[in-house]
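A single protein chain has been omitted; all remaining protein chains appear in their positions.
Chain nomenclature is as follows: A, B and C, assigned in order of appearance, with residue numbering initiated at 1 for each chain independently.
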């Protein structure tokens, strides 16, 4: 066991996935892409919810990040659609 | 008697001239410049108050005008420094 | 016979007064006039302190002020497709940190609201007949001269 990460989903993505998030074991995951690849393999809803990686935004520890950003134990990783505030 | 015009002064100009305005006979005056030339001839304070025509603004009937704008009986002609509102 | 009714024109609210204004109340009033408003741009001019300044006194040309500001507001409404517009300008003696002028420009889209706000304050500064004099702690009093920067901003539109 190499620790855990908290994963969060927001807005349309949260609705498609059907939950607001989960705590999951880090295992051999090193990057955001790695985390997402694991998700896709285990749960078909992720392919539906993330049809194109390009339109999904990711934040690591509440800061916008790229898909190749590193992920380590204790991190909070959030996935969400493009933001529409203001 | 060819009618009268109301002449008004504002701000620094009002203070230099020492009054807020006056009603004066139109006589042979046809333009703003003509009106001002008459003033300068009759009262030396006007040369002091209007050292350069360029920095003084004029309004005829509450609309900004040029010095060659026509003036007729019943008009309200106002002289004032550049505006500094807002 | 009157022309057939087409579309309610947007009429600006223009006030020149001694008293201060309530920005929240003015925004609420503006929002009641149109459900098409998506954003309101605003500018509040304030008496800036420093160099011993105590107060500003604002003199104006009654009647012409309202006429000039209404003209500017109508120009802004047409040019920036506004759904509402309010301009309130104070006159008299105003202390440091007191508000002088309120501009509100409401529009369906924010770019129009923000552009119109800037247009209105830039043009009002040198185009509406108000004059400011400054009063200092040491008793000095002097008229503010117009700034080339303000003339340029106004003629840029």
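We take it that a residue touches a chain if its C-beta (ideal position, glycine included) is under 8 Å from a C-beta of that chain, and two chains touch if they have at least 3 such contacts.
Just so you know, these numbers come straight off a predicted model, no measurement behind them.
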Chains shown that the absent chain touches, full complex
A, C
Touch with the omitted chain, as defined above, among A:11, A:37 or A:73
A:11
Which residue of C:10, C:65, C:87 or C:121 touches the chain not shown here
C:121
Tell me which stretches of chain C touch the chain missing from the display.
22-25, 27, 31-32, 35-46, 48-50, 96-97, 99, 106, 108, 110-111, 113-114, 117-118, 121, 153
On chain A, where is the contact patch with the chain that was removed from view?
8, 10-12, 59, 62-64, 78, 80-86
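Convention: only the chains that are shown with their structure count from here on.
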Determine the centre-to-centre distance between chain A and chain C, using the mean Cα coordinates as centres, and give it in whole Å.
49
Where the centres are mean C-alpha positions, what is the separation of chain A from chain B, in Å?
74
Scan chain C for residues touching two or more other chains and write them down.
none
Sequence positions of chain B contacting 2 or more other chains
none
